[in-house]
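Left out: one protein chain. Kept in place: all the others.
Coming up: chain A.
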Amino acid sequence: MYRASGRIMQQLRHRMPALEGRLAVSLAAPALKTFTQQQQQQQQRHEQVRWTATSTVSSKQVTTPPPRHDWNRAVSEAERIVGYPTSFLSLRWLLSDEIANVALHLRKLVGSAHPLMKTAKHLLYNGKNTMQAWGLIVLLVSKAAGHAPSVPDVEQDKSAGVLHSQRALAEVTEMIRISHLVHNSVVNLQSSTEAGQDAATYDDMSFGNKIGLLTGDYLLGHSSAELANLRNQEVVELISSAVRDFSESEFIGERDEQNNPLPYKPGTFQRPSLSVAVDFNEHDVMTPMPIAQVLGNPEQEWECRNILNAGSLLGKSCQASLKLAGQSEELQRHAYRFGKHLALAWQACLDAEPFQCPTLPLDTTFSLVSAPVLFHLEHDPSLYVQLEKGKQSVDNIDYDAIHKAVLAGPALAKTKELQRKHTAAALAVLQHFPATDARQALENIILAMQDL
């Protein structure tokens, strides 16, 4: 078991330098006593770090921001502000029997083509683009907002300025996001599909599905236990509804055999001219996103899809975190909006990325409902003929041709515009929070993202 988790940890190291010491110790010395001692030392070290961080941050970071916003620096400074890095990779989580079990089973899948391996790789090697440190954002928002004076002292993590419950919530946020990614790696093995008929890979695929499904369920189950322990039913309700939104997002629009989304045929819907943005009913979390209202409007359809897919969890987690801190409804709503706009800006940034270079890099694909494609379809509906080839499998699509077509049109500029719009919205909402090092860190992250 230790060897298995050790493998994961090795891969994690470059992502989490601060955790490395603790991991190494826990592996080398199973004695619980040494372990806790070490943890305490670590804690103290963190406190020192954080202490110096606040004192220097206000003088150094705020007054002289880096000339060009550097992503890694923005994130690592932000991590220092909230104590130690995002908690999803906490020891408790990694050293559980189930995860060690999963690691063992995953090894059997190495070399197979199961998408679970790709997901695992993405999670472990966090490139700048896949790294969406959502737990970190939740913690920063929590710290930026502070908490009501009524919250008892024992609940507070003095060193980091966030509540223990908020830290747990940040962990839940990461677990739910990963469980969705992992569940999304399940392969459709229906007998009518290509994957279901390939006898050579069937066993691997079916085994991978099993592991993926159980791992996702494990994360969901533990999220729900962690949530329950927060003893705040409004929070449970809100976060559960974010899980609902994730599932719903996988049903919107046309899909190929592997459930990859395809855009609607242009002209399927009368284009609605909505001036008001569509969002959840803030008085009833059970009400689903009224996405039918916006189908046919590329920008709003994109927005709805991605709120369900990303913005919902980040927004609702930020909101829930302020609930835990006893903050006002109004500030909670701002937190939701901040999370939502940040996630959307992030998504727009990711969507634009494959179109940044003049030719599509080898083996690279992009989502067919990404903002550039949707904008281009609006500009030139004839592109749909190309997309139709993907009805059975998106692999049949000539991505290079679409890439070329999109670059020739105004879609990329519009996507950049979309990103700026949500970046600006996120920065504007942030002004409702008091000026603190945490707020500054959030601004730095947003600005760094814009420069990516």
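By our rule, a contact is a pair of C-beta atoms (placed from the backbone, for glycine too) under 8 Å apart; a residue touches a chain by one contact, two chains touch by 3 or more; residues count from 1.
Going forward, contacts and distances are computed from a predicted model.
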Field: Candidate names "DNA replication complex GINS protein SLD5", "CMP/dCMP-type deaminase domain-containing protein", "Trafficking protein particle complex subunit BET3" or "All trans-polyprenyl-diphosphate synthase PDSS1"; UniProt protein name, chain not shown
entry: "All trans-polyprenyl-diphosphate synthase PDSS1"
Field: Options A:113, A:151, A:168 or A:236, residue touching the unrepresented chain
entry: A:236
Statement: Out of A:112, A:206 or A:365, only one touches the absent chain, namely A:206
Query: Out of A:117, A:168, A:220 or A:407, which is the one that touches the chain we can't see?
result: A:220
Query: Looking at A:70, A:204 or A:250, which makes contact with the chain not pictured?
result: A:250
Task: Decide which residue listed in A:286, A:413 or A:435 touches the omitted chain of the complex.
output: A:286
Query: Given the contact definition stated above, which residue among A:190, A:268 or A:431 touches the chain not shown here?
result: A:190
- prompt: In the complete complex, which positions of chain A touch the hidden chain?
  reply: 97-98, 101, 105, 179-180, 183-184, 186-191, 206, 209-210, 213-214, 216-218, 220-222, 224-225, 227-229, 231-234, 236-237, 240-241, 243-244, 246-248, 250-252, 255, 257-259, 285-292
